[in-house]
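Of the protein chains in this complex, all but one are displayed in their positions.
Chain naming follows the written order as A and B, and within any one chain the residues start at number 1.
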Amino acid sequence: MTIPTLTSKDAHFDYVLRLGDDALILAQRLGEWCGHAPALETDLSLANIALDLIGQATMFLGYAGELEGKGNDADKLAFHRDVNQFRNCLLVEQPNGDFGRTIARQYIFSTWQYLLYQQLARSTDPRLAEIAAKALKETTYHAELAAEWVVRLGDGTAESHERVKDGFEWCWRFVDELFSVQPLDPSIVTSGVAVDTATLRAAFDSALATTFAEATLPLPKFPRPVLGGRKGHHSEHLGHLLSDMQFLPRAYPDAVW
Amino acid sequence: MYTTEMSKNPARPAAPSEAPELVAAFEARVANDEFIEPKDWMPEAYRKTLVRQISQHAHSEVVGMLPEGNWISRAPSLRRKAVLLAKVQDEGGHGLYLYSAAETLGTSRDQMIEALHTGKAKYSTIFNYPTLTWADIGAIGWLVDGAAIMNQVPLQRTSYGPYARAMVRVCKEESFHQRQGFEITMKLAAGTPEQKAMAQDALNRWWWPSIMMFGPPDDNSPNTAQSVRWRIKRETNDELRQKFVDVTVPQAEAIGLTVPDPDLKWNEERGHYDYGAIDWDEFWAVVKGEGPVAKERVKARIDAWEKGAWVREAALAHAAKQASRRQKEAANG
Partner (left out) sequence: MANEPNTQTANEWPLWEVFIRAKHGLSHRHAGSVHAPDGEIALRHARDTYTRRMEGVSIWVIRSSDVVASDPGSAGPTFEPAESKVYRHPTFYVVPDYIKHI
């Protein structure tokens, strides 16, 4: 019996899957707001972010399918994998909660994704560099919008201050995962394909400090991190999200839509 | 999406206090195909009819986000998901344009939303029907948006400027909505037997509500004559309904689906399809709020509004703080 060893091809596939799954799962969550946001204008803003993320997911997952080489396209990967095959971070699968938590999650994610795409746009993998360069513009906008809302909620009313603070409290345990879990094979970082996310932490902390000062929010003491998303060990929430999202292609496996 | 006049009480023609020469000048401008703008003099009945019609139209767009929104999380491919989300988002945008147009007539968006939540204002009856399968998303785009386009295209030349301009934007954006719905239905009709059955079932359920959307027959539609004179309405309910039936039946046939009306047949003499009797009792019941999911729709809107209150307040509070900070800086500077 031979034990399969990891090749950097697998690690490459796994890495692109992470990027695609992050975008897909967060888009799915944001889509839940459609028709239910605090104001019509806010509804449109959240949908725009979701649409950008669906676009990013489609590009990353399409490329992941090519790297995998088993004939799977983006839809096959999105709709026919089980929960333990998803590689998104735990943060994006967290339920929306109230608008405060949604904004907290968006702020953390988009700020991180902005720093990530800045680096990824210089990847030695031209496909990744190209997708990241396009997506960077979208993500810049998401991060700015989220920061503006963090400030308004933090420095708004006593109630909004508490609510957005609670929103962040919910999310803090998932922050370390964004920076500490490295790709499966260090060689795809050293070869310049993937980004060493640990190097993004200082810039993230400094952005957070600026926004939180303006928002009159106390800086967090980060709790013990919860990890696992990058190897398929998710929260209980993801399975429910997938059972909803994947229902049709699973119920009608022969159908084309 | 669109709405039709659903009030059974005709608007009074002219308040007695209105100067006849102003009324006459107004009527002449409208008859001359001129546009009326927000600060122009207008009869009270015109203002009221417009506020009711435009806000009803806006409410229909916003409530209309819910039945289709019900399938965003379950759209069967990434492409379908993006298209559906973009379409439902467009409807929110259309509601926004229309609320803005109504606001120029001296009512606030909050007042209109309040009227929707208390049941004082109506919205299109069609959205009080549930979306049970993915095929319903196809049927809504194809039939409901198809009906909407018929009504909205002539409204681009309606007499009230802000309403006409909102409709120009709506029509431009909505041109893809019907096509995406038809594409979904066509794909299902050509798909597996289960998919085809799903498409036929959706057509069966949505056909009659769709043709009811054009509103009561002309002889029972009290405001039609005045609204047509004022160019708030360009064609009558029955004219639009006939047009819709005439273009939609061949589309159904072309993809192998059957319109669920045993009395439907081509009338060579009239050059139109004859269609069966419409159940107007059902229509008026749905107008009154007795549609199958009317309670869910209104509750969803009220919940969103109430759960968003603290966000809206917070943003205002922050703006006030910022303004007073700027004032202090200016005073100290």
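One rule holds in what follows: a residue touches a chain if its C-beta (ideal position, glycine included) is under 8 Å from a C-beta of that chain, and two chains touch if they have at least 3 such contacts.
Predicted model, so just to flag it, every value in this text is computed and none were measured.
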{"item": "Among A:87, A:101 or A:152, the residue in touch with the chain that has been omitted", "value": "A:152"}
{"item": "Touch with the omitted chain, as defined above, among B:205, B:297 or B:318", "value": "B:318"}
{"item": "Of B:34, B:173 or B:238, the residue in touch with the unshown chain", "value": "B:173"}
{"item": "Touch residues of chain B, complete complex, unshown partner", "value": "37-41, 89-90, 93, 96-97, 100-101, 103-111, 162, 165-166, 169, 173, 312-313, 315-316, 318-319, 322"}
{"item": "Touching residues (missing chain, whole complex) on chain A", "value": "39-41, 44-45, 48, 145, 148, 152"}
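In this text, only the chains that are shown with their structure count from here on.
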{"item": "Computed distance of Cα centres, chain B from chain A, in Å", "value": "36"}
{"item": "Chain B partner contacts - residues on chain A that touch it in the complex", "value": "24, 27-28, 31-32, 34-44, 47-48, 50-51, 54-55, 57-58, 61, 74-75, 78-79, 98-100, 151-153, 155-157, 159-160, 163, 244-245, 247-249, 252, 254-257"}
{"item": "Of chain B, residues touching chain A in the complex", "value": "62, 65-66, 69, 72-82, 85-86, 88-89, 92-93, 95-96, 99, 134, 184, 187-188, 191-192, 194-195, 300, 303-304, 307-315, 317-318, 321"}
